[in-house]
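A quick write-up on the structure given underneath.
In this view, the complex is presented without one of its protein chains, the others remaining in place.
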Amino acid sequence: MTSDTPGGLLARLRRRRSQPRGRVRRRLGTVVRLTLALTLAGGVYAVFAPGLSADDTPQLSTAAAEGKVLFDQSCISCHGRNAQGVPDRGPSLIGVGAAAVEFQVSTGRMPMARQEAQAPRKPAIFDDDQTRQLAQYIQELGGGPQVPDGDLRAPGGDDEAMARGGNLFRINCSACHAFSGGGGALSSGKYAPSLKESTDRQLYSAMLTGPQNMPVFGDNQLTPEQKKEIISYVQVALKEDKDPGGWGLGRFGPVTEGLAIFLVGIVALVFTALWIAGKS
Amino acid sequence: MTTETHDHGVDRDEVDIFDPRLSRFEIVREGARRDGVEIVHYEDPFPVPGTKAERRMVRTVAACFWITGIAATAFLVIYIWWPWDYDLGSNKGKLYTPLLGLTLGIACLAVGFGILMWGKRLMPHEISVQDRHDGNSGQTERKLTGESIVYMADEIGFKRRKSLGLIALLGLTPIGIVAVAPLLGGLIKSPTKDRILFRTGWDPAANGGRLVRLTREDGTPIRPEDVSVGGQMTVFPDIPGGATNEHADSPTLLIHLRGEDAAKTSADAKPVNQGSQWGNYVAYSKICTHAGCPASLYEQQSNRLLCPCHQSQFLITDNARPIFGPATRSLPQLPITVDEDGYFVATSDYKVAVGPAFWERP
Partner (left out) sequence: MKRRKVDVAAIPGNFAGGLDDRFRGSTPLRRIINKVFPDHWSFLLGEIALFSFIMLLLTGVFLTLFYTPSLNTVTYDGSYAPLRGVHMSEAYASSLNLSFDVRGGLVIRQMHHWSALLFLAAIVVHMCRIFFTGAFRKPRELNWIIGLTMFWLAFLSGFTGYSLPDDALSGTGLRIASAIMLSIPVIGSWVTTGLFDGEFPGTVIMTRFYITHVLLIPAALLTLITVHLTLVFTQKHTQWRAPGRTEHNVVGERFIPRYIIKQSGFMMAVFGVIALMGGLFQINPIWLFGPYEAFTVSAASQPDWYVMFLDGSTRLFPAWEIRFDLFGWGDGYTIPPLFWPTVVLPGILTVAPMVYPFIEARLTRDYRRHNLLQRPRDVPARTSLGAMSIMFWLVLTLSGGNDVLADKFHVSLNAMTWAGRIGLLILPPLAYYVTYRICLGLQQHDREVLAHGVETGIIRRLPDGRFVEVHQPLAPIDEHGHGSLEYAGWVVPKKMNRVGALGPAIKGFFFPIEKPVEAPVSPGHPPVSPRPEREEITK
């Protein structure tokens, strides 16, 4: 039957088989063809695809994986499953960096107990390791600024560096946090908190990330050296240095001084006058 | 001394104070009487000398003076020998001032209470009454003095020589002014000269016609990427002394707004502020238009600028107009751009006067 038809390669290829092949051979052929097709497609894709993008389970380091577990327990109700934020609840954390997480979590501000004008400092829920893990997770999730490791102060004994820190503090910080670092009121119930309990890392991360209404002081504006100078000034000159003139009355300035002169000075002297001269 | 009580107001004859039988107290009382003072009650708290109560009181007063001496000596010792050099941290030098105050205070209080207790407890109690002899001088004296004064006018002759008096007055008036003129004149300095109240350090005219760059406090110029989104920087004109009190009206706040805030600010800019913004960057005068404090508290999320002195609040996204507090005028906006080297410059001085308002400000 095959020899009757006109021949040529093309003609032969166009001709249908006069007789179907055997079933097994057919099956085998299918498998081979499928395998070849898949390999071809996969190869082309692998060559031309733009590279692996984040899917539901990105590759995280161990610390970040631990952080993700903590995040899923405590943070997604306001910040969303992928830290993309929830409207009217919590902002997106993409790009905030480990520094922001370190600040908010180590000061206990996050997790926030309720929605209010400003998140107050409170006892931290997570310990140092857990904070680090959460920070690593957010860092790997969306990137952002990080607090450098190591000593965050100006070189010890360098008074001029601390003095420069003082200058920078007075230009950039004292307007909100007061000359003493004791904090101050902002509009409508907000406030710049006291720096009394802040650690070096918390000071650094706050400057770097600008939490809530605090302005952001990026590394181009205040270099890491300048941030360290400010930290030296705050921690040493403001906090460690004791008042030389006696009790500082809370370092509030004239308000407590005025109160003291009446409550101590005038009261003591009026009682003395009562003792001296009595009543008529 | 004895306890003496007398009826107030009983008239007695003059006592002969040279009478040798009089006691000293009686002479004193007579002297007081002649000064219009009646000693009506005089009682020694310890009429019998040497009682236990008296000795106890004397010991108490003596103790006060002992404490004075000890405290004063302690003050001197501490003043001279206690270490007082200033060192950071917590050290003995920090106790210098408190110890000085404590010892001096105790010394003063002890001597004070010693003196007071001596007077109150050891000395006789007395009640005296003195006539006031107040009221006016009486008709006779008034007439005598009044007529003397009026007669002076007659003597000088104001009525007789009226024109002389008038000319004297006219001539003397300028002398009175002459006495005061140099004091006031030396103080007068015109505020309208050079329009100093309307110009700041950003004026190119004071910079040789060149546009003035924005600098940090240390004088380095500023690129846009130096200020982060949501950040603010205090900037100064790039002229000699620009970052000092010599140009106290020039400090400016450079703010990098978020995209949507910047778009809103640009769209809502009032005519005088149009074109002053550069990209997402705005620059407003830091000198509050209420009383001149630097309005420095920038809230990056609410875009409010709070001045700490009297709580004026300015809305940065709406021409820095005041939205709370006693301020009535927006913060002037500094028109900025970036020069060919990539640094911020001011394209001109502020378009309105900077700082607190004054009479001549339109």
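For clarity, chains are labelled A and B in written order, and residue numbers in each chain start from 1.
Heads up, the rule we're going with is that a residue touches a chain if its C-beta (ideal position, glycine included) is under 8 Å from a C-beta of that chain, and two chains touch if they have at least 3 such contacts.
The structure presented is a predicted model; accordingly, all values stated were derived computationally and were not measured.
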Revision key, fill the gap. Among listed residues B:Ile149, B:Leu187 or B:Ala267, the absent chain is touched only by B:Leu187
Check your understanding: Looking at A:Ala65, A:Cys78 or A:Ala185, which residue reaches the missing chain?
Key -> A:Ala185
Point to revise | Touching residues on subunit B - with respect to the absent chain | key: 8, 31-32, 35, 37, 39, 79, 84-86, 88, 96-102, 104-116, 118-119, 123, 126-132, 134-135, 187-192, 196-197, 234, 236, 243-245, 248-249, 251, 286-287, 290-294, 296-297, 308-312, 322, 324-329, 355-362
Review point. Can you list where subunit A touches the absent chain?
Key: 117, 159-160, 162-164, 166-167, 170-171, 174-180, 182-189, 191-192, 233, 236-238, 241, 243-249, 251-255, 257-262, 264-266, 268-270, 272-274, 276-280
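The rule is short, and it goes like this: only the chains that are shown with their structure count from here on.
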Review point. So, what's the distance in Å between the C-alpha centres of subunit B and subunit A?
Key: 47
Exercise for review: In the complex, go through subunit A and note every residue touching subunit B.
Suggested key: 167, 171-172, 175-176, 184, 186-188, 190, 192, 210, 212-218, 220-221, 236-237, 240-246, 275-276
Study note, to complete from the structure: In the complex, the residues of subunit B that touch subunit A are 86, 88-91, 93-94, 96-98, 101, 116, 120, 217, 223, 225-234, 294, 296-302, 304, 306, 308, 311, 313, 324
